[in-house]
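Complex shown without one protein chain; remaining protein chains in place.
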């Protein structure tokens, strides 16, 4: 990010802490605004500055295999757009290849790009699925985000701190073929 | 709750304890009627004073996604209308959105409102499902209440203290589509 | 039970122990026949003296809900008619209500009545299912008895001490609808 | 309990429900006061009408063994004297015999007698330990109450619904010998 | 066992069933007395007809090793002398060899001989430990019987069906050396 | 909190989001600053406005018991002073009573008061322990904070997303008596 | 087995050990040929001398129930015909009764008879299923052998020591009805 | 492998380490190139020098059984062709026999031959399935590679170190029959 | 092994099978003697032809560290000298280095050399510990063999098929320092 953006974030964080009258002499607070700005720019909201197209290369599927490929238990980190509170969980992405293949670690990278923004969980899944359809043109894709803990839900009023949220986004043949979805569920639960 | 209601509950609790001749000098009993009245009014039976409409806002589903959304492992607390004994467990609520979306924590809040009364487990699930259909108008909703322990069952006669009760309420497409119900089951068991 | 029955059981137990020449002076044996007679009459075989109709009341299903209700992990105790050896395990009972409802703890009570006799596991499930159909007239009922250890099997010859027996009894729509049975299985495994 | 006590409890429960304007026509409430009175008298507060001495017989320890005896995972039910809310958990009782022995099921019975009152968890453990010292005169006794969930804690304000309370009461050699306590801990954790 | 003993047991069982008016025409009862007599003689009470000395051979400890030897998770079956109800669980036997060694399966055999009688759990452990001291003359022996479920406790009154009983018998150096006992505990819990 | 403080927090959050050019028309962002301000004031940083003395009452220890009392698995939520990132985990608090006793839920409340600030994990434990020593004057207290996930650690650079942090604060006899600490550890691991 | 067969096995074992020049003076080898011959005749290969017909009696199914009966987790021991190495695992047998019933322990006995030979896993399942069809004439039978470890596979070359083999044999309606097979799978996995 | 190939690998490894200026005097590095060359030739890339036909013999299926055979949890080791980083996991292979049978350990051997090369996970599954179809001519085969950790994914940038990859290759009837695939999934998850 | 030894083993196996009249025409038996001879020579009894000294090299401990090193969960395979039945389990070896170090995989290799013979479990541990003391001269060594299943015990008479055997061999400082042994136990149980 550019220095101006850094400065804006830093100032906002300074003002936030100031509202609680923190002791700026305490070395545990002095550099906090700087540290938080860095964290937002480099980690928590770095998805705004990245494009999936730049990080992903697509290969021809020389073997022409139509078998199922899935990566699961991909930890992701995001911040909810309603409360700026983190929500974290796991993603599983399955696809049925057609003419193209994707390096296995790229599935996690696309998920990471959409997660590292101020988001809704439903939207991360949908954007990830749509982007894979666009870049890879597989027969179908299924994105399941599970064991997701929303801090805005767990840390506030009602007693929901064990609750977790699951969202499912399906595209292509996964939308039509319930049996295929059941297989992916079974493999995730393995 | 109004002071009169407090007073009534407090007196009833005082009479109940008095039936067992508790020692009112013992500081462990002296303020118990007051404490219990407060607990009923503020926690255990606070659902009578709340309306789902007041606590829930509905958003337009701008992305138009029809994918599945589920929150599970939402702890709930209720009291059975037959024995005034607590029953507690977990709720999972899944819905297939149409034109509206709900904040994720609101699902738990609606469940909480119906649970915090003198209830039947079957009725909590049905009322929760019906209210979500009414407020959100999704394609369908499914409410599963599971791992529910009824103290009236576990703490009394027959040897049922490991038993748990499960109820399922389905509305809309979840009523017709067994495959869809199976997917929700699979995600709950994840 | 009547005193005569007590006396008969007590004498039979006395004769059984006598066949092994136990030392009747040892206080660990002296009152055993009395204790065993009491145990048979009050616990192990008390099902002969009870009728489900006497212990169960049926309510009209005012809400008219047709959703699924299940109680699982109900521990039961029985004695097999072939070896008088105990067999114990868990029962799950699911039903789809029609015009009547049953208090949740009554499901366990009906199971208990049929288990507390000299029985076959297959017969307990069938009798429980039949009685619920008769008393409640639901759309269907499913009784699964699982994790059942038969001491006659585990404690004798072949190496079966980890083995467990499962029986399934279905009535009404559960007999026809395999998908519905699968849902119950899934909820039991939850 | 005597009929007068029943009537008092029944009236108190009726008044409590009345404070919430329940519909007395609804068959789910009509008999509730009667049912609750019965539950208090026969189960939840039946400890007031029982004495450990009446239910427990002590045998001479003919073998003179000084080895360790422990029963664990004994489920108990109690109601806290501060909020009349149930608290339930497990008890383990270990003793080192001297001249007397106790039937194994009696350990659970003594615990049950002190639990079935309006209690503090700390007091149940202490009373159980003291009574065993008095009746059995062992070299020592150790009572651990664990995995105890206090509904007054879990169902109200702060987010403590996963919390559990443990109390340890030691008498005789268990008070002095830390190594012996460690052995009991190890066997409980087995 | 001799035919007379068989006949006695068979008659006692016949009388027991007769007290409950079983239908002797039902093939599930007809041969039950014969079957039960056989089961008592050949399995449940066969320990009366066996002597550890006959089944166990002792070898010189040629390597002179003083290291620890333990067999654990040995399932055993017994019947309690108070209620003739089965109790089953696991035994672990550890010893520190001196001049003699024992075949590993013999540890389980000695335990089996003392369990297959009408017993107290405390006494099985003590007798097993004493017999090993006598036959093997090790530096010490430790017998732990754990995860023991007493049907007389679980299947009757108080809610103890999850409870299990543990007894520990120590002889020789295991009596004195608490650290050594802790090691055995740790290995059992492995 | 007072309105001015609300306004300050709200403005800071608005500026933070503005640095990332969020679309203020999108209803998912419009009210976010208001919502976040409310969350900070009412939940995440509400510990600044609370004093343990106001929420805790101390009782005389009438039974004079010196046995161990522990509450564990108390979920807590805090925000680290270095990155304003949440860290959450569980607390266990054990004490050895002297002349005073504390209501069981108050242990969690004191922990909550110190956690709901911008904190270091080490400091929460120390402040909680010190406050209990001051209010209760027990023989000693031990505070263990465990399974604590620091989002600042898990969500940023090095691969630490499975890591958890444990801190132990001991006061009074727990500082001197290693055996007593071992017992608490053993009970936490139960 | 006859003495001649014993002698042959004993000699073969003697020759096998002799090929490795074991020290026949060492008491750990002296009687090994005798012991091994006994083990083969009485346990490992005793299936050759037994017939299912001799050990199994069939009863008329008086209740006419067509519900499912299954015994699972039956440990079995066999030796593979290719390497004489043991293979062990668990069997589950499910059947849908028609006019006959089988005592529950007989299912394990038939499996044991076919396992206690030099075998292929595939053949044990098939022979067990065929024999049950022949003796019992049920509507169908399903035999699943699972968690089977073949020592010839685990103890030799390639790194397969965690591998396990599963075989499924279906007869009658289980061959045609995939839904029914799925129910059995679900109950095995319970 | 031939000496020239050894020498080439050894030199390459020497050059690789040299790029990091390792201290060749340190005995922990001196022979590393030799050791690594040996490891590549004998283990990590030994699949290039092997042919499935040489290691596998096919038998006629004399019993003509068409039941399912599966070996699962076969650990495999491979190196990815993109980063030369190891990836390891488990394979399950199921087939429905026709006229031929395969020794159970041969399934693992074919998998091993294709894994011990520089590979893609997708390709190992496809090659294994194709080779079994060619050698055995079964009705169908299904190869599932699961719990596969790719070090190139876990040890580098994005936070994927808990992620695992699953690939499924189906041939013959497993391609068409979704129900059959579900059975295999269920047995793998057992 | 030399051809003569092969031939001897092969003949012995042929005679063993012949005692059971196997059908030598059946291709599942024809080559079995050859296969078994190979298995004994190359795997099951290959320890007789190996010396630890040939497979292990010792390095100077340049860093002079005296910290603890342990390898655990090393699967081993052996055959018991009493019944020629396999016994398998896991080994953990811990040592406290002095002037020498050992490559980590060598610990498993020494264990393997002593296991791959006709053995006693007690002797494998002792021989492994002694050899490490001799080759490495550490301050001490501890060898724990655990979760060991003896087929001679599990597959024959008494009901011991869940039983496992643990042996502990200590040398040097591990013999004297009980605290150090406890640390190793704790790390094995991790």
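Letters are used for the chains, namely A, B, C, D, E, F, G, H and I, taken in the order the chains are written, and counting of residues starts over at 1 for each.
The rule is short, and it goes like this: contacts are C-beta pairs under 8 Å (C-beta built on N, C-alpha and C of every residue); 3 or more make two chains touch, one makes a residue touch a chain.
For clarity, every value in this text was computed on a predicted model and none was experimentally measured.
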| item | value |
| --- | --- |
| Which residue of F:35, F:82 or F:106 touches the chain not shown here | F:82 |
| Of H:50, H:83 or H:190, the residue in touch with the unshown chain | H:83 |
| Chain H residues that touch the omitted chain in the full complex | 5, 8-9, 11-13, 15-20, 22, 26, 28-29, 32, 35-36, 39-40, 42-45, 48, 75, 77, 81-86, 88, 118, 120, 151-152, 154-157, 161 |
| Footprint left on chain I by the chain that the document does not show | 63, 65, 67-77, 90, 101, 103-105, 108-109, 112, 179-180, 182-183, 186-187, 189-190 |
| Those residues of chain F which, in the complete complex, touch the missing chain | 82, 121-123, 125-126, 144, 146-147, 150, 152-153, 156, 158-160, 162-170, 178, 181-182, 185-186, 188-189 |
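Rule of thumb we're sticking to: only the chains that are shown with their structure count from here on.
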| item | value |
| --- | --- |
| For chain C and chain I, chains touching each | E, G |
| Selected interface, B-D versus D-F, where C-beta contact pairs are more numerous | B-D |
| Intercentroid distance (Cα basis), chain E paired with chain D, Å | 31 |
| Separation of mean Cα positions, chain F and chain C [Å, integer] | 48 |
| In chain A, residues with contacts to at least two other chains | 75, 77, 82, 152, 156, 159, 161-162, 182, 186, 189 |
